[in-house]
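All protein chains but one are shown in place.
Should a chain be cited, it is by its letter among A and B, assigned in written order, with residues numbered from 1 in that chain.
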Amino acid sequence: MTQSLLEIDKLSVTFQLPNGPVTAVKDVSFSIAEGETLALVGESGSGKSVTSTAAMRLLPELAETTGAIRFNGENLLEVTPKRMRRVRGNDISMIFQEPMTSLNPLHRIGRQIGEVLIRHKQLKGKANRQRVLELLNQVGIPEPERRIDSYPYELSGGQRQRVMIAMALAGEPKLLIADEPTTALDVTVQAQILELLKSLQAKYGMAILFITHDLSIVRHFADHVAVMRYGEVVESGRTLDVFDNPQHDYTRMLLDAIPRGRKEPAPADSPVLLSGQDVKVRFALKKRLFGKNEYFEAVRGIDLSIRRGQTLGIVGESGSGKSTLGRALLRLLKSEGEIRFEEADISGLDKSGMRPLRSRLQVVFQDPFGSLSPRMTVGDIISEGLKVHHPELNRRQREAEVIAALEEVALDPSMRNRYPHEFSGGQRQRIAIARALILKPELLLLDEPTSALDRSVQVRVIDLLRDLQKKHGLTYLFISHDLSVVRALSDDVLVMKEGRVIEQGSTEMIFSQPKEAYTQALLKAAFLESEAA
Amino acid sequence: MTTESTPYSGEQTHGAPLPAGGPNPPKAPDPAIEGAPAGESLAKDAWRRLSQNRAAMLSLGLLIAIIVVCIVGPWLLPWGLAEVDWNAFGTGPTLENAHYLGTDANGRDLLTRVLYGGRVSLSVALVASFVSLVIGVLYGAISGYLGGRVDNYMMRFVDIMYSLPFMFLVILLMVVFGRNIFLIYAAIGAVEWLDMARIVRGQTLALKRREFIEAAHALGVRDTKIVTRHLIPNAIGPVIIYVTLTVPKVILLESFLSFLGLGVQEPLTSWGVLISEGVDMMESAPWMLLVPSIFLALTLFCLNFLGDGLRDALDPRTR
Partner (left out) sequence: MLIYTLKRLLQAIPTLLIVITISFFLMRVAPGGPFDGERQLPPEIEANLMAAYHLDEPLPMQYLRYMGNLLQGDFGPSFKYKDFSVTELIMQGFPVSLEIGGLAILLALLVGLPLGIAAAIKRNSTVDYVVMGTALTGIAVPNFVLAPIFALVFGVLLGWLPAGGWNGGALPNLVLPVVALSIQQIAYIARMMRASMIEVLGSHFIRTARAKGLNEGEVIWRHAIRPALLPVMSYLGPAIAGIITGSVVIEQIFGIPGIGRYFVQGALNRDYTLVMGTVVFYGVLIVLMNLIVDLLYSALDPQIRYDD
């Protein structure tokens, strides 16, 4: 390795929490040479963000840091706070995961970028503004002259991240720390931001420390990679070497944690279970006393049908209306148009009319933290549906059902008297699945059921869903922005954008021969691996 | 994927540790028997946090002590509420005659009167807070749950109530209904519910959008059950916090009314009445002001500390 720019040497970080010390980072060592990119990879809780934040010395005071962080030979853990402030934003810059909240909402973006120039380049007045315009131009903000005076709320998430990048570039740093810079963004925007970082790196010759959980990005982006788990680096090396020949079990597991395989198609003659015709959903934005109310049309007339045993994947970016459509089909939201379940029109049914059907149409939501009531035990949560649909069961019978359901989702039934907050994200998602399954539904609406989970957990939940479908002949309405998951689970795919279906067809067709430019962009941005395995 | 006998072995847990869900999860021999260990509910969790907060626990202890003393004290003291000691008019604190904290200008034992006054002040606080709790929770929950136009009108009404001078309203209510201690409860409660209603409505609106409420709808759970089983238990944290902050407010209000001569009437007394008497005698008998003031301030102090502690213990953001 050439002259190293940043050298992290046996770094340990311990948080002195009220309940005792917690070591988040243990003896971590790696180094980055000038102009190269190192990806720090790990799942949630692996300590990757703590490591990078420690390099900027931005950790809260209750963190105890030992070891050394050498930047150009200078140990940053030992320099004065004043010296450290000269390093921050000037020698090392940082961009964060949360573009929506990382900019000061009360200041114009030009001022926020210009602040760095005043601080580190003594650039004031006209020259400052001129440089800010240049930077905005470089990060691809359209109409910089106008945008320079915008407030953050006037920009989209992708644009805000560009502003963050402009701010980071303002000091012309030698090292840029990017902490999950694309995670909160839609896939197509993600790809643009990565592209931008790459081109800027080529231009400025800066090194990048790239923190991510997403291995597909690493392969396309980083020269070197360090894999972290439980606060330790388990494996590091050149990206190609590590990917082609992983040494550590954990790395291998991560690399393998990609949803694979295809769904066996449902029999061609199986009957249509659920269909929708010209389904529309609109939300009132503004109610006026006189004149027309203003509406936002989330779903603008969609036709679809699912046959028994089939999985229909609904793909789209945030705001495409995919979740709204799913809720409308299950009559959880008011909608226009016709919805049929087993030939019967259910779009006119009221709450009590829908109730008998509820046990047959179930749902699993995205957020494993929000979808379970924090005040109920897991057993109570799972058995709630039984109380509605099978009031004849006594407590003991219900409990037996709960145990069976928990076993079905591979959770230890003895945990049924515990509360949701005592479980991990993946376990909670299993609980949510058990709550739906206990009613023996025919159709399951899966609304991004794996999006909030770590990749390795994701894969297991997907396997579980696949097994359950096979075992019970379930029909899935699968909503996701994650194309690799959709590909592994669906028979047919429906691509949504701005409330409309822009393309639909069999999974095979959509993935191999996308017709619409938007679908093509989505697929390209997702870095889907060609299925070698 | 690596070979795994149990899919949940690798997943990390937050919160309290679970029994190791290793390759062979412990299985109860007869699962139908209630052998499953109980988990730690959020309430228990909150209590644990609260009990680690020394200031809050000290306040709680002191508060309980004040309450117990106010209830039990008058029975143990030799003097009655309106009993006049003809040998001691306006004497300072002394051990003689068992006037430990002195007497007032009419020769009545101050400690006895302060404890009796404490009973009144504390019971006013308790009942009025309860009244405001009931009105506020019902009003707020209905407004938030129904939403839309009803919510609009109901909250508009609250806004209008806010534009009425608060003191005027209390005074007027008391004038209308006469000066009866129970009506003081009601009057104060009837005015203090506005903040509670707003808080509960905000909670309800936020909860309504949560996915577990949607999941309950998807299960076909009835509206009434959704309110009682999902909404209310989950809104209870902020409500408890707010109640602990309402109690000191109400005590203050009652003593303020009493101070103005609008509160409880002779022979009954309350801390506010005693403070008002103390102000008149401030120069010649300062203890008459200090003793009830200290009781009042100490109670308010403890309640506020406890409220702060509860907020820290219950607020999910601190976890």
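Convention: a residue touches a chain if its C-beta (ideal position, glycine included) is under 8 Å from a C-beta of that chain, and two chains touch if they have at least 3 such contacts.
These figures come from a predicted structure and were not determined experimentally.
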Residue among B:184, B:289 or B:313 touching the omitted chain: B:289
Options A:39, A:63 or A:87, residue touching the unrepresented chain: A:87
Touch with the omitted chain, as defined above, among B:167, B:186 or B:205: B:167
On chain B, residues whose C-beta touches the chain left out of the figure: 156, 159-160, 162-168, 171-172, 175-176, 178, 248, 252, 255-256, 259-260, 262, 275-276, 279, 282-283, 289, 293, 296-298, 300-301, 304-305
Positions on chain A where the hidden chain makes contact: 56, 58, 82, 85-90, 93-94, 96, 98, 101-107, 115-116, 119-120, 151, 153, 164, 167, 171
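Throughout what follows, only the chains that are shown with their structure count from here on.
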Averaged-CA centre spacing for the pair chain B and chain A, given as whole angstrom: 42
Sites on chain A touched by chain B in the complex: 18, 45, 249, 252-253, 256-257, 327, 330, 332, 351, 354-356, 358-359, 361-363, 365-367, 370-379, 384-385, 388-389, 396, 399-400, 403, 410-419, 421-427, 430, 432, 435, 439, 456-457, 459-460, 463-464
Interfacial residue positions of chain B with respect to chain A in the complex: 1-2, 4, 6-8, 10-16, 18-19, 21, 25-28, 31-32, 34-42, 45, 52, 210-212, 214-223, 229-230, 233-234, 236
